[in-house]
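Please read through the structure below; I'll follow up with questions.
Every protein chain except one is present and positioned as in the full complex.
Letters A, B, C, D, E, F, G, H and I mark the chains as written, and numbering starts fresh at 1 in each.
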Amino acid sequence: MLFLARMDVTFPESMTDETKADFQVKEKEYSGNLQREGRMRDIWRVVGEYANYSVYDVADNDELHAILSGFPMYPYMDITVTPLAKHPNSIK
Amino acid sequence: MLFLARMDVTFPESMTDETKADFQVKEKEYSGNLQREGRMRDIWRVVGEYANYSVYDVADNDELHAILSGFPMYPYMDITVTPLAKHPNSIK
Amino acid sequence: MLFLARMDVTFPESMTDETKADFQVKEKEYSGNLQREGRMRDIWRVVGEYANYSVYDVADNDELHAILSGFPMYPYMDITVTPLAKHPNSIK
Amino acid sequence: MLFLARMDVTFPESMTDETKADFQVKEKEYSGNLQREGRMRDIWRVVGEYANYSVYDVADNDELHAILSGFPMYPYMDITVTPLAKHPNSIK
Amino acid sequence: MLFLARMDVTFPESMTDETKADFQVKEKEYSGNLQREGRMRDIWRVVGEYANYSVYDVADNDELHAILSGFPMYPYMDITVTPLAKHPNSIK
Amino acid sequence: MLFLARMDVTFPESMTDETKADFQVKEKEYSGNLQREGRMRDIWRVVGEYANYSVYDVADNDELHAILSGFPMYPYMDITVTPLAKHPNSIK
Amino acid sequence: MLFLARMDVTFPESMTDETKADFQVKEKEYSGNLQREGRMRDIWRVVGEYANYSVYDVADNDELHAILSGFPMYPYMDITVTPLAKHPNSIK
Amino acid sequence: MLFLARMDVTFPESMTDETKADFQVKEKEYSGNLQREGRMRDIWRVVGEYANYSVYDVADNDELHAILSGFPMYPYMDITVTPLAKHPNSIK
Amino acid sequence: MLFLARMDVTFPESMTDETKADFQVKEKEYSGNLQREGRMRDIWRVVGEYANYSVYDVADNDELHAILSGFPMYPYMDITVTPLAKHPNSIK
Partner (left out) sequence: MLFLARMDVTFPESMTDETKADFQVKEKEYSGNLQREGRMRDIWRVVGEYANYSVYDVADNDELHAILSGFPMYPYMDITVTPLAKHPNSIK
């Protein structure tokens, strides 16, 4: 079951570059694991913004919330979730 | 080069069910061709709405506009386009 | 798996009172069935608006879209869907 | 008499994790009591957001405001309230 | 128990002046009755708009919805309702 | 001449509870005086929000601005003002 | 006492050019009279839009509503009104 | 003096394809003349929308309004205008 | 050539009353000069808000930007500018 998420990241003014870099390392590992498990199918950068669109394949809403709230940067993210259904014109 | 599009369809009140059905047949064929050519990579139904999110792989903006404005239902669509870049955390 | 939906109904100017009444009979039957099957857990009227909030218990997004797009008044509804997860403070 | 509330929580940057955890303990107890008293009928997590939808059964607006403003996290919440009436299609 | 409502009226293009005048007569009677019963405490015109703010004193949400949906012009109104509680600084 | 105002209060994170309590005492006195003078006709709490709707009876816009900008909490308020005219259906 | 109004005009599709021209003649006369009476102090076209900003000098809200609702094109106007007070930096 | 405009075109449902084609011919000629005169410096299609961004070089606001309101499709356009000043980082 | 501007002022929490008062003195002088030069034709307070509407008469966009960005409080202002053209119904 697929969901599209848009995530916008806003770091507080007081966060040091070192902390930011540390978060980015953790995010890369967390996102990599989700992709290897097949639970994150795609992640793209929104051009010109500190934001992404990503696609999740999960069993239910609770699993999706666990994934999203588990992102290291979750406290600094504004996330909107769109539930997706099969489109009649999709050939997949 | 990838783009995410959201398309919302609104038919005029006067359109007959027959005309709508005819549009849907043409859309299916048009979308199918785009997918077989690899120019539309995904299309999903937004749950509860006469709308889709779809992902396009094109050479440039002119090709994308030609594809979008070529949809049989284009005059009845409200489309928003988001340019996508590679995300540093993508493993693809 | 639960979802909250808000549905706003707008009938076209040309629709007769008879047709509206007919739609309302069909809606009542459709909603009644969903409730008896346990797939619609609640439906409430938004005070002062031709709108409802309703709660669905479904297996996946495709089932939810089938339910929502099956409403007799679906072509006249503007629907927004919110996926719900278990809240840690719920005692249910 | 029922009301639907959506609550979005935003903690100030300076709040320590310890204080946050303390708030969460107090919220759990407060919400639990409201549910045991039958005044909060449901509470759900909005997927991907530090937010909930919750349903209240109260005698009047003053009781509802007392409940909402009594939440330990109230100063950090953005709340929108929707009054609900019985829906003609509800079988309850 | 008090509620504030804002009502915006939009008549369809096809409605004749005669029908509009007829609606206005019925509205005046309906509003007058609500005021004499003490259920509508105030009604004011929003300057420059075909809209009003009005204040209702009702026993519960169902009574309020019955009142609002009973307005002769209800099908042409866009209504937003705000539940009001006693303010600690009110001297009433 | 009547005006409806909605006031939303947002205190800065750094304000102490003591200062807030002090402001509330001053507000109560200020609001009480306006009501006793007949210049504030009503003040209600918006359920679930640190906000009020209030109704003013003043001679002109300058008097209204003087009243509003004189609130002790004015620097922390977001105020929207709606000019009200007599409604033809009002029986007052 | 001054008010700023913004008026946006939208004519229905069915209105003939002749009727539009007739409305414009009536508007010109109505606006001219208001200006000669000193009740409309300024009227400007918003560049690129069928809209104006205009400034009114009136005794009270009821007079302003009578003026605005008296415009020949009033049924086709969307009007927003902003009450103005004397600015401390104005040298007038 | 430069201005950026965004124009969104919406044709009424009743307009025939022939009339639309006729408008497009007239627009092409009108836009071409503006470009040849140096008053329209650029015009671009917004990808996926019946809309353009265009840049005007005019002597004053009245000239700009005359140009914009002179477009054959003006009655069907929704236009927003942004005044532009020289940017200190421009090397032109 | 006329422009309407709306300016909303928001001071940072840390600014002292002394600094604010100093800014207000400088603003008064700056605004006074613009009015004496005929470049600011009007300035009004928006009732209930730390905001103004003001009207500028300038030779071009660069002059307007220089005026607006020269306000002592400019770093704390949110400004929206509307270009104005002569209205056909103005008798000036």
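Rule of thumb we're sticking to: contacts are C-beta pairs under 8 Å (C-beta built on N, C-alpha and C of every residue); 3 or more make two chains touch, one makes a residue touch a chain.
Remember, it's a predicted structure, so these values are computed and weren't measured experimentally.
K.L.:
Looking at the whole complex, which of I:Ala5, I:Leu34 or I:Val55 touches the chain that is not displayed?
P.N.:
I:Ala5
K.L.:
Which residue numbers on subunit A touch the omitted chain?
P.N.:
On the subunit A side, contact with the omitted chain comes from 13, 45, 47-49.
K.L.:
In the complete complex, the non-displayed chain touches which residues of subunit B?
P.N.:
Residues 1-3, 60-62, 64-65, 81, 83-86 of subunit B touch the chain absent from view.
K.L.:
What residue numbers in subunit H mark contact with the hidden partner chain?
P.N.:
For subunit H, the residues touching the absent chain are 2, 4, 24, 27-28, 31-32, 35-36, 42-47, 52-53, 82-92.
Following the convention adopted for this analysis, only the chains that are shown with their structure count from here on.
K.L.:
So which of H-I, A-C or F-I is the twin of E-G, meaning more than half of its contact pairs are the same residue numbers?
P.N.:
Answer for E-G: the repeating interface is F-I.
K.L.:
Let me have the rounded angstrom distance from the C-alpha centre of subunit A over to the C-alpha centre of subunit B, please.
P.N.:
23
K.L.:
Please set out, as single numbers or ranges, the residues of subunit C touching at least two other chains.
P.N.:
Residues 2-3, 45, 47, 61, 64-65, 81, 83-86 of subunit C touch two or more partner chains.
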